[in-house]
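Every protein chain except one is present and positioned as in the full complex.
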Amino acid sequence: MTKYLLGAAALAAVAALAPAAPASAQSKTITLCWAAWDPANALVELSKDFTAKTNVAMKFEFVPWPNFADRMLNELNSKGKLCDLLIGDSQWIGGAAENGHYVKLNDFFAKEGIKMDDFMPATVLGYSEWPKGTPNYWALPAMGDALGWTYRKDWFARPDIQADFKKKHGRDLAAPKTLTELTEIAQFFQGREIDGKKVYGAAIFTERGSEGITMGVSNFLYPYGFKYQDPKKPYAMEGFVNSPDAVKGLEAYKALFKCCTPPGYTDAYMQEGLDAFKSGQVALQMNWFAFFPGLYKDEKVGGEHIGFFVNPPEKEHGSQLGGQGISVVSYSPNKAEALAYIKWFAQPEVQKKWWALGGYSAHKAVLNDPGFAKTAPFAADFLTAMGEVVDFWAEPSYAQLLLAEQKRVHDYVVADKGTAKEALDALIKDWQKVFKDDGKVN
Amino acid sequence: MTELTPVSSLADRVAAASPDWALRRAGGFSDRSIAWLFIAPTIVLLLAINIFPLIWTIRLSFTNYRGNRPNAPLKSVGLDHYQSILSDPDIWAAMQATAHFVLWTIALQTLLGFALAWLIDRKFRGHALWTTIILIPMMLSPAVVGNFWRFLYQPQIGLFNYLVSFISGVPPSSFEMIGSVKLAPWSIILVDTWMWTPYVALIILAGLRSIPDYIYEAAEVDRASSWRQFWSITLPMVLPFIMLAVLFRGIENFKMFDMVNLLTSGGPGSTTEVASITLKREAFEKWRTGYSSAFAIILFVTVFGLANIYVKALNRVRQR
Partner (left out) sequence: MSTGIVTAHSVVEPSPRAKAVAATLVAAYALISMIPLVWIFLTGFKSPPDSISYPPKAIFEPTLEGYCNLFTTRSRQSPEYMATLPPPASTCDEIARSRNMVIAGPSNYAPRFVNSLIIAFASTFCAVALGTFAAYGFSRFKVPLADDLLFFILSTRMMPPIAVAIPIYLMYRELGLSDTRLGMILLYTSVNVSLAVWLLKGFIDEIPREYEEAAMVDGYSRLHAFWKVVLPQATTGIAATAIFCLIFAWNEYAFAVLLTSGEAQTAPPFIPIIIGEGGQDWPAVAAGTTLFLLPILAFTVLLRRHLLRGITFGAVRK
């Protein structure tokens, strides 16, 4: 036993020190890193054309969302060479630009004739620019996304349910036009028996570990009138983050969580939402547009069964921005091939195929096509949503700002700690501390 | 080593079996140099991968260094980090969560472990087999275990709630082990107890077995009751072993990260956010390297200090 064990250990030691087998010499391989979700599979399909054309093989490293930011930012900060191309989240752009993790793409765009004007303005602002509002580009908009809703169209259409709803609320049961209506609908379905099964109102985001609950809460805060800062005085947050409207928005989110979510829904993000919706547990689901093509194709709840709507307004319109741009990692030894991939990806024909496969192109050649709204049942909603998106801070310290909100909001909504006002007041204090450390305020 | 081979014959055997090559003449090394030759590599490795980094951490703890901004100017901040950590209510909340976890796991595991050890010590047939089975949970990867218990704890689809409802009659989806503020701290204590009670039992069992039979026989002759024997013989003689188990579990659970991180990730809110999870968030998510270095030093000093005091107490008990 001992001999074998030690022998195996010695072998392993040798194997570990031996250089990794060199990749086959004739064709290069580049690695693209992204989150593990439906659009990533579509990108694998799409990228086959790139390999066919350039003979550069593609490798993919997909990480599930709850670990994606942690792991990729860790990778960038440790100057890792794992990813040549990275489809990084929109909020990373500030840090990645300031710390030199991404290659600046201005010269490359100029040389190759890639114009940012060809892309939807919200995506250029959200995914490519740092500092925001200046023509300094660190990514090409790769995937537009916003936080929207799906609902069970088939349940909504049932005469008995229709009648019952009308009796209770005096209006027809349809996709909600305000967040208040949304909560009423969720309440209406909560605990109802449908086809002999108990169903629940809504699947919403409550995840603690990464960004889940912040994203979900934002979809309520924005329409209620929450602002990150005084538009006239950057980083002045008092009265904006904790305005009476913002407090109401946060309270409304908690009310929805308390009344109308499935049991055990205290740490749920997009995957849990998909599970709840696909297994027929909920009438409404909050989720990213990115999943809508897959949901529409779903055997059980897709097609006729599913409907989509943009995050409803309350006082004003607003949806949380999702989505990512594609960047070249500056520690990559294969920058030329990675840039070639971006050049290829930016072509209008490729962008059209990207949309057809289930990726949300941000290219105007796709979106401004007169027939676009008809290409999918959620296409028109997507355009509407992208017209009203708001993003979280994209500051280099975004992670600190995000973790603070995760804590304060989860403490209030899920763990029942304090009031909404106290949570937002504490959040301002946390954020002020971060900006002070960064020298942005005194 | 129970062989009683005569020493000379062993040496003869060894000599006969060894090839008579140059090693025989390699006596050029003095014992002193051999000692250093043997010990040095370990010391060098520990200096490089433990001590040097520790010193570095101490140094960083006085600066505003951030691991994600290596090019930013380095500024000395003196003791600011230490001061703000010790006055931060969130840090104290994390320390409290840690203390709650450590104290309860120790209490439960000691009680259950003692009971289990005492039962196993009844030396029934097949006790060796059952002991081996009981030991399995503690050999597993805590991360993998934490992840899987997250599944077992799901209120509807998970096995745990279902079994509880089967036994008690409460509907399974009426309580949430990792979702509710009241139960979440107990959910991590339960998993840790499941994993580590066997460990405590094993150490205490060794203690029980170390008590010589003649002491009990003498007590029997004196007609001491079983209770008396338990209080005046068993417990005092096993106490050092219990204390040792408590020491090891205490240190381990003070450092706890993997199982809790995967089971609750500190939630709901910050209910189960133990010190290591806070440290991870500060160091590797917020990237406040200087600040988290200071926190790391505070944690290290705490565990080191507590362990030292405890070991002194342990030695006093042992000498009695």
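Letters A and B mark the chains in the order given here, with residues in each chain numbered from 1 onward.
The rule we apply is simple: a residue touches a chain if its C-beta (ideal position, glycine included) is under 8 Å from a C-beta of that chain, and two chains touch if they have at least 3 such contacts.
Note that the structure is predicted; figures quoted are calculated from it, not measured.
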- Item | Of B:108, B:183, B:239 or B:307, the residue in touch with the unshown chain | B:307
- Message: Please identify which residue in A:117, A:160 or A:299 touches the non-displayed chain.
- Response: A:299
- What residues on chain B make contact with the chain left out of this view? 1, 7-8, 10-12, 14-15, 17-18, 23-29, 31-32, 34-39, 41-43, 45-46, 48-50, 52-54, 56-57, 60, 67, 116, 119-120, 122-128, 130-144, 147-149, 151-152, 156-159, 162-163, 172, 194, 198-199, 202-203, 206-207, 209, 213, 216-217, 219-220, 226, 229, 241, 244, 248, 251, 254-255, 257-258, 262, 275-276, 279-280, 283-284, 289, 292-293, 295-297, 299-300, 303-304, 307
- Query: So which bits of chain A touch the chain we can't see?
  - Reply: 1-2, 5-6, 8-13, 15-17, 20, 31, 36, 38, 41, 44-45, 61, 63-64, 66-67, 71-72, 74-75, 77-80, 82, 271-272, 274-275, 278-279, 294, 297, 299
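Note that only the chains that are shown with their structure count from here on.
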- Distance between chain centroids, defined by C-alpha means - chain A, chain B (Å): 39
- Write out the stretch or stretches of chain A touching chain B in their complex. 70, 73-74, 77, 95, 98-100, 208-209, 262-267, 396-397, 399-400, 403, 407, 410-412, 414-417, 437
- Note on the structure: chain A partner, complex, touching residues on chain B are 64, 67-71, 90, 154-156, 173-174, 176, 178-181, 264-271, 281, 284-288
